[in-house]
Structures are given as structure tokens and as C-alpha cells.
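Pasting a structure below so you can have a look.
Just one protein chain is left out here, and the rest sit where they should.
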Amino acid sequence: MLSDRRKNIAIFLLPSLVMLIVTVVVPLLYSFATSFFSLDLKYKGWGEFVGLGNYFSALKDQYFMGSIKTTVIFSVIVVAIEFIVGFAIALLFNTNVKGKNFFFSIVIIPMMITPVAVGLTWRLLLHSTLGVVNWFLSLLGIAGKAWLADNATALATVIFIDVWQQISYMVLVLLAGLVSLPKEPYEAASIDGASKWQSFKFITMPLMAPTFLVAILLRLITAFKTYDLIYVLTKGGPGTSTEVVSYYIYKTAFTHLKTSKAAAMSFILLIILIPVSYIATRILKNRNEG
Amino acid sequence: MKKILAVLLALAMIFSMTACGNKKGEEVAETKTLKILMEDLNATDQVLAVLDEFEAQTGIKVEAEVINYATMHDKLVTQLTASTSDYDVLVVDCYWVGEFAEAGWMEPLDSYIERDGFDTSVYLDTMMEMVGELDGVTYELPFYNYMMALIYRPDVFADEGLHAAYQEKYGTDFVMPCATLAEYVQIVEFVTEYNKAQGVEMYGTVQQAGRGDPIAVEFCNYMYSNGGDFYDKNGNITVNNPEVVEALELYVDAVNNASPAGAAGFNLDDAQAVYFSGKAASFVSYNTFMPILDDPSQSQICGLSEIANIPGGHALNGGWGWAIPSNAKDKDASWEFIKFIESHDIAKKRALGGSAPTRTDIFQDADIQAQYPYYDTVLDIMSEAVMLPIMPDSTALMEIFGRELSEAVSGAKTAQEALDQVALEMKDLKR
Partner (left out) sequence: MATVTLKGIKKIYPLSDDDKKKGKKGLFKKHEEEIEHEEKVNLQITDQGTVAVQEFNLDIADKEFIVLVGPSGCGKSTTLRMIAGLETISEGELYIDGQLVNNKPPKDRDIAMVFQNYALYPHMSVYDNLAFALKIRKTPKDIIDKKVRDAAEILGITEYLHRKPKALSGGQRQRVAIGRAIVREPQVFLMDEPLSNLDAKLRNQMRAEIIKLRQRIDTTFIYVTHDQTEAMTLGDRIVIMKDGFIQQIGTPYEVFHHPANLFVAGFIGTPQMNFFKTELAEENGQYYVPLFGVKFPMDAAHMEQIKEKGIKPQEITMGIRPEDVSICYEGGVEATVDVCEMMGSSLHIHTTIEDKEIVVIAQSKELPEDKQLGFAHGDKIRLHFDGHVLHLFGLDEKNLF
């Protein structure tokens, strides 16, 4: 009996396992291997074996390190804002506000647009002389800004646009968490004498804690990999003020054609992200078991 | 029974994956179809317009995939490094030539040219040098030129009040086009300042100072016209020489004081939109804009623009060439297409539609001259124009250049610091 079951499991698992190996494991190992050579897309073959040379040169590359710093700043701010504002919106949607469905659809819309379209749209809106934003500000008597072209505002503007697009993810995840909270503990608490604020503090917050962590960590991982929005909005500029690490790696691989160095950079990025995703999966697993 | 079904299902899934891989090979055998990746602009439209004619003549269908310039290089690279390419004909930007040739991605055309007796002497020498031959091997036929130039509005610069005010401030009058780069920057800054005082939204110039190619190519005009270059004749790096530093300082000055706010983030299309809407008096851009500037469906300033050499006298020359990828499946068919598209009649037809010519005979054609009288000017400018260095790492050079120029424009670095960084990184580039 058991061996039959095992056979069935193997049969059903095999295709996805093969797919997984072909599409994930093999490229991963391949790029890991290339990171130790001096592979350049212009030339056939793998080039010379350079050991950890690409890793050292990546770590010594001030622009790579700078892009990591920019990425960390970008990710932390973006996730913090999205979490706080997103949770507030989720709480609002979790009550019986009038027009909830209408506003909910609006909040969800940005998430359904591809980042490239979002970037292009905002580029137009924020165009310093022809854009709607500055025109509107001028009506209010406020001098417009060169939002994406000014060192002082470019990163903040990109952050704003990313929040605009991605906040719906937070709202969705947190709202799903809120909706699935059991109702009974709240009734028990109200009978036990808890005020609304105490219910929120002692029941909602601790019960939501795993959802918070998962939402924040998953979003942190995706924020760390942000690429398309930067590509469309600023190409890392002005200067290097919005250069995020994924964009830098892309440039290294496809403009400089330094495949091996790009692979090494990817693995450095991976090493940064592994602990984050490990924590996230652990929490998810614990929650499913609970 | 259930188990058998399960096995069949699993096998079907695996085979369906491999089946997908087989399909491509079969299609080619049926009808010949050539695929080309092209940039979304007028010269491409002129090519698209004659594809039916080619199919009628040869029975070969051509599918052009038209995309934005920014993604073209990277998309091509992934195809060209593969064993077979999705693309049968390449259009190659002049500064990719060194890289593509070094990598062996382009098929030498000499044997085809010789076999069919195609006359390459009709092309302008500068074009053949840039997007034709490299080290004695013909890899490409020149497709169109996109030399940059100064496009300006004589009507704006002719304003009497402007001249009077300029004279009052500087003690001398000016003429446009002017002689030096420094003078140009001074004039366009004054135009901006003057019009602002008048409450008119009219900038002296609009620059495409966004990071990457836009700023890199535009600044080349400033650099060359101010007497600078990337390398000297002996191959020494000269990109941080004083004349280049001065050119960059002038460029940054113009971004800050002559261009609209936000120019530091502008791509070609942003700058184009400003100029085409009549809000700028001049811009350094492609000569290929001239026909479109007189097209009322695209321009609000029809008939008002003229073209001139960059003040200082050295524009950035540029152009595209036709090539056959060395991993193309049917190279004879690819050559058929290139031969067709570059034949005199078709080239003339395209040129009449506004595609900037590369052949002397087209430039001198009476019909063309009648329609585009400024082509004489273009030829004059071209005779002094400079092209980007042809080298294997030219795309990397442009990326580095674009990044550091943007650093200077954004104020994060001085002109000297930025160019020193470029010089430093250029040492690692393959020439």
C-alpha cells in the first residue's frame, strides 16, 4: 500500500521537480560556478579561473557598495511607510465604513499595473515643465520641483512612487490577516472588561504579529530586488542617487557584459537576503503548524 | 487504471515541454520569415513601409519588432550569445560596432558584396568608416545617419528686445549660430533669464541630461566642440583634460541656468517634448528631427526651426548599419533583404520619407534636395563631425561616462572629479 502511495507521489512530484531543477537549481549552480571565472559575454568560453576575485572586486567597487547602501535605505523606508500606512488603511477597511468597497477597489488598482507602466505614468505626471503635478502646484502658488532630476528629491520621489504602487500589497496581506482573526476573543475581551484600545493592544497586535513579520519580510525582499521602477524613472540618476543594487547588477551584466562579476554580485545580494527569507519561512511554517 | 493514467499524465507533461522546443525549427522550413529588432522612430517607419514590396519581390516575409532604444542593446546581446538567434538581420548602433565585432556576432559581408557586385563606394566615407568597415572587413552597410547638430529657432533669437537687453548686459551683440561653446551657453542662459523676466516660458536650450546614453551622447558634442576627446591619436586617455573639464562645466552651467528644471532627469523624449511644444529656443539633438519638426501632427512649431553646426564646430556623428548576425539561420535571405533595402530606389524612397541618408547619390538627388534643402548643411556639419571611439567596451564606456556626467550635473561631484573617475575606469576598458 505504502509503496503504491509513494509511487504516486513520485509520479506527481516528478514533473514539478524536473521543472524546478531545470529552471531554478541549474541556473543557480551555473551562475554560482561562473562567479569564480572571468566570463565576459563578448567572448566564448568561461575565461580564466579567478577564485574569489570577482567577489573581492565587487566588495571593493564603491558603486556596488553605494548601491547596496541606497537599496537598504530605499527598502527600509519604503517598507516602513507601507507597513504603517497600509496597516492603518487595513484597519479602516476592517470596520464598517461607508463606501468601503469603492475605496478598496481604488487602493487595489496600482498593484495591478506593471511597474514599468507605473514608472512611465509618473514620469509624465512629474515632468518638470509639462507634467500635471507641477502645473497643479503652480495653481496653488507653489513652485514646482524637478522631482526626479534633483539629488535632494529623486530618491524620495522614487520612494513615494513605490509606496503608491506597493502599498496595496500591504493592505491586502494585513487585511487578510485582520479578517481571519477569530471574533470570539474580542467578545471575551469585551466581557472581561477590555476597552477598544485594550482589545487592540492585547489581542489584535499579538495575534497579528506573525502576519506583520511575514508581510514586512516578504515586502523587504521584494523591495530589495526593485529594479524596473528605477530603470524607468531615473536609470539610477541623477548621479548615483537612486542606483539600487539590482539595477547595478543588471548594468554590470548586460551593459558591461561582465557576467562573472554580476554573478558574484548576485550571490552577495543573495547572502544578504537569505537570513531574511529564512526568518520569513520559519514564521510561515510555525504559523501553519499552529 | 488510475496509476496508468497518472503515469501518462506525467509523461505528457514532460513531453509537452520538449515539444515546445522543437517547434521553431519546423516553422522556418515552411515560409521564409526574417525577424529584425528595430528602434521606434521615423527611419524604422520608412523601412516598414517597403516591407510588402520586398515580400512581393522575393516571397520573403519580414517581421520587425519595434521597441524603445533603451532596451535594444541588452535584448540583442542575449540573442547573439545564443547558438541561434531569433533575429535574422541586425541594425547596429555605431557605438556597438566595436563590441559586436570583437565578440564575432556580425557576419563579414565582403563575400556577399563581391558575389552580387554591390557598390559600396556610393556611401559617404564617414558613414562607411563608422558603420561599414572595421579593420578592412565590411560588417555592415550604413542604414541611416543620426548625426547630432544644433537645432534652433531663428525667430526667438532674432527678438529685438532680446538683443538690446543682451547688449546692455554684455556690451556686445550676438549672432546665432555663434562661434564658440562658451558663447552659446552664455546666450542660451541669457535667453532663459530674459524670457523669465518677461513672464514667457521659453528656455534658451533644453538638455537631455538624464543618466545613461542621453547625457553621454549630448555631452560628446560639447566635448568635441571644445576641442576634447576620449583618447588622443596615440590612444592616451584625454577625457579629463582641461578642455573637457571646461566643456562639462559649461554643460552643467547650462543645465542649471538655461534648461528647464528637471533637465537633469530628461531622456531624449522629455527634451524633445519641451522643444516640440515651443518652450525652448534651441537644443542639441539629432538632425533626423528636422523632417518631423515640420510635421504638424507632431510639432507645434512647424517651419520655425533651422539646423546648424554645434558652436565650436564638432558634432557627434552617429549612424546605424545593417548587419547579419553570425548565428543567423539563413544568411542568404538576410543578405537579400539588406541588398534590397539599401538599393538606390528603396534608399531614395526611404530618404524622401525623412530617413536621413547615408549615400552620396541620395544626398545629391534633386528630389531629395528639393524636399530637404538643409541637407547641404548636414553634409557640411558631417565633414567636421566626430564619432565615438570604436572599441570592444564602448557600451561600458558610455555607461561609465553617462553615470559620471550625471554625478557632475547633480552636484555630487565637480566636473574634474567626475571626469577623473571616468579616466580611471577607462583604464580597465578594452580598446
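Just so it is clear, A and B label the chains in written order, and each chain counts residues from 1 on its own.
What we mean here is this: a residue touches a chain if its C-beta (ideal position, glycine included) is under 8 Å from a C-beta of that chain, and two chains touch if they have at least 3 such contacts.
Values in this document were obtained by computation on a predicted structure and should not be read as measured data.
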Among the chains presented, those that the missing one touches: A
Full-complex contact with the absent chain, from A:Leu137, A:Leu207 or A:Leu273: A:Leu207
From A:Ser16, A:Asn101 or A:Gln198, residue that would touch the chain that is not displayed: A:Gln198
Interface residues of chain A (partner: the chain not displayed): 182, 184-185, 187-195, 198, 202-203, 206-207, 209, 290
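Following the convention adopted for this analysis, only the chains that are shown with their structure count from here on.
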Residues of chain B touching chain A in the complex: 3, 6-7, 10, 13-14, 17, 73-74, 77-78, 81, 99, 102-103, 201, 209-212, 260-266, 270, 273-274, 277, 279, 392-393, 395-396, 399, 403, 406-413
Residues of chain A defined as touching chain B within the complex: 4, 7-8, 11-12, 14-15, 18-19, 41-43, 63, 123, 127-130, 144-151, 154, 234-241, 250-251, 254-257
